[in-house]
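Then we have subunit A:
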Amino acid sequence: MTERPLVRMTGIGKRFGGVHACRDIDLTVRAGEVHALLGENGAGKSTLINILSGVITEYDGAIEVEGRPVSFGGPADAQRAGIATIHQELDLVAGLSIAENMFLGREPRTRLGTVDTRRMRRQATEHLRTLGADLDPRRLVGSLRVGEQQLVEIGRALSLDARVLIMDEPTAALADAEVERLFATIAELRRAGVGIVYISHRMAEIEVVADRVTVLRNGGVAGTVDPKTATRDDIIQLMVGRSVDALYGEGRNEPGEVLLDVRGLAVTPRRPTPGRTEPAGVDLTVRSGEIVGLAGLMGAGRTELLETLFGAGGSGRRDGEVTVDGRPYRPHGPRSALARGVAFVPEDRRGAGLMLEHSVSDNVVLSALSSLTTFGLVRRQALRRTVAGQLSALAVKAASPAVATATLSGGNQQKIVFAKQLLTRPRLLLLDEPTRGVDIGAKAEIYRLLHQLADTGMAILLASSELPELLSICDRVVVLHRGRTVAALPRASATQQAILAAANGDDVKEAR
Partner candidate 1 sequence: MNSPNPTAVAEAPPETPPRRRPIRLPRDRHAIVDSFFRFQSLFGLVAVFVIAIAVSPVRNGENVFLSSGNLANIVRAVSEIGIIAVGMTFVILIGGIDLSVGAVLGLAAVGSATLMVDSGLGILPTVLIVLFIGTAFGATQGAIVARIGIQSFIVTLAGLQAARGIARMWSGGLGIPIAYGDGPQEAPEAFSMLSGSINGVLPVPALLFLAIGVGALLVLRTTAFARHVYAIGGNEKAARLSGVPVRRVRIAVFAISGLLAALAGIIHAGQLNQGSPNDGAGYELDAIAAVVIGGTSLAGGSGSMGGTIAGALLLGILNNILALNNIDANVQLVVKGLVIVAAAALQKLRPRIA
Partner candidate 2 sequence: MRYARRAATILALTALVATSACSVEDDPGTSSDASATCGTGKDFLIGMSQANNAEPYRQVMNDDVTNAAKSVPGFKVVVSDAAQDNSKQVADVENFLSQGINLLIISPNEAKPLTAVVKKAYDQGIPVIVLDRKVEGDAYTAFIGGDNVAIGRAAGEYYAKTLLPQGGKVVEISGLPGSTPAAERAQGFREGIASNPKIEIVASQTAEWLREKGQSVMDAMLKANPDIDAVYSHNDPMAEGAYLAAKAAGKETAIKFTGIDALPVPSGGIKAVEQGRLQATFQYPTGGREAIDMAKKILVDCTKDVPKTTTLGTMQITKENAAEAYTTLGGKQ
């Protein structure tokens, strides 16, 4: 493995507005190696990958492929240079068949110039077979499970005869058997001399597949280690840096009365939606002044639980008992949830949290309009005062309350969502991945804000994929597995291993 690297990236830097997404990153990928890329959300992994795959075309630094300097004008250029990417959010066309998706844009032609469907299907079947997937290439991608879609995406990358393959969380939606199969494929590719950039949050996987691990933090390289010799703790240390305590804030005070009490909550949807895991037996309590974390793997049903508690979940039969403040709580919609003092910060900030084209001010007051109106007329003076007060309380950096929300940075956008929900004066705050895509500075501010809110007696239920985040700011961590609560770990006994073991349910494999 000492030969010339397939890809050499040197001094890569990229700024979005004032934020350094990447700075001075060096990365090499050699033929036949799996190079894992680790880092928290917002550490710069996606940006780096987008630069390598030609999605981002303006950056600092240089890229060489097989010794030749390259400059990609777009993803197609990167593909021609032999760099294929399997994105985390699958870019497949639901209305087209598997084969059509795999050969989209480069369909094989017959002599007459029509699409050679037969050849396309045959090749698609071959590629899927190597992945151990026995799928009919004529099936519509929309009818596939997410894991199967992932396999189609991987198959497409294989069909490109890529020299370098970028895999962004490829196992996120796969079942264990499919993961095994994928690892076998990776081993085969490695033998064939393909260089693989592998991104995952799952430490166990990385120990199995990676030859080298590069950890990114705050847009820079925190270190490159050999997983055979480095311990997990070493790697985590590299990921979060040393100042773990400064990041998450200080200890907590005593919690008060039980505010939210959930017993045996289960939702049976009338028509199951693929990809949704509705609550299937949830027991948990959140006390006033307490921050409770919600952990679980992707697809464990964290988001669905929070949505159900906010009255915004899927429709269907609801079993179990939920009380807020000791009184039965059964919201028919977000409105009645808000009326009972329950507020929600959704995971998908852009899709579900904000009106990006509208002004900061319009967004901030949206939930609390009724308190700012007389006979349906908006009191402008009061509105302006409220917005200004809320923006300064949360230290939102915006040129003015009148600018479009889309112009703000991710962290400030998230603060707008908080500001909006806090204006409703909630007693219980439901948070879904509140620090996703937020830079480290804003993260610290959000943690501090959560502590402040808890100190005022607010109850907070926080779902997060970042274990260090849960471990350090939560009083307790409740773990979900397939829609069911499987553990409730107090701060003292909660460790990454304990949470992961619970999150993996009975299917956890020690080897991974």
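Behind the choice of candidates: all candidates are chains of the complex that A comes from, given by their letters.
Just so it is clear, contacts are C-beta pairs under 8 Å (C-beta built on N, C-alpha and C of every residue); 3 or more make two chains touch, one makes a residue touch a chain; residues count from 1.
Computed from a prediction, not measured in an experiment: that's the story for all the values here.
K.L.:
Just give the number of the candidate touching subunit A here, out of 1 or 2, all from the same complex.
P.N.:
1
K.L.:
Where on subunit A is candidate 1 touching in the complex?
P.N.:
Residues 15, 17-19, 58, 310, 312, 333-335, 337-338, 344, 346, 351-358, 362, 365-367, 369-370, 372-373, 376-378, 380, 395, 397-399, 403-404, 406-409, 412, 420, 424, 439-442, 445, 448.
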